[in-house]
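Heads up, one of the protein chains got dropped from this complex, but the rest are sitting where they should.
Now for chain A:
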Amino acid sequence: MEQHDINVIVNGQKLRRRVSARQHLIDFLRNELSLTGSHLGCEHGVCGACTIQVNGTAVRGCLMLAVQADGASVDTIEGLSDSGAIADLQDAFHKHNALQCGFCTPGMLATAAELVEQHPNADREEIRAHISGNYCRCTGYHAIVDAIATVLDARRKAAGGSGA
């Protein structure tokens, strides 16, 4: 099996690892680094359970190879939690019970984090559209939309408040 050396920053930590050419990024994170927060729901890019951030953009870990992460900065739910970057989203999800079994949640949060960064003015319908690639079988989505809308609102208020 063909092997490659990669340099990658995972959750802020510089790593050098030898990976096989065919290993997916998600398997690398879960199996080699024990970062089991990212989940596998379909392994073909449909469910979004494996969503992580690569260089700040939401990416499906099951569609990217570990070698492709060479030189990149990868953030998983563990890192996003520890850095406090998505603390407000996590609080809002908790308050709105925007999770049940929690299996979709790390991927959902990574996608939501991208939304609140890139589309601060998204309305309910735009929130629904943005998270439409993330499958949740448990919640019915309503509470997730509520939670994200609350965060957008709070962030807008905070931004407006300091600017005014």
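What we mean here is this: a residue touches a chain if its C-beta (ideal position, glycine included) is under 8 Å from a C-beta of that chain, and two chains touch if they have at least 3 such contacts; residues count from 1.
In this text, contacts and distances are computed from a predicted model.
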| From "Xanthine dehydrogenase family protein", "Protein FixC", "2-hydroxyisocaproyl-CoA dehydratase activator" or "4Fe-4S ferredoxin", the hidden chain's UniProt protein name | "Xanthine dehydrogenase family protein"
| task | Check each of A:10, A:54, A:109 or A:152 against the chain that is not shown and name the one that touches it. | result | A:109
| Missing-partner contacts on chain A, residue numbers | 22-23, 30, 34-44, 46-47, 49, 76-78, 81, 90, 93-97, 99-106, 109, 124, 127-129, 131-145
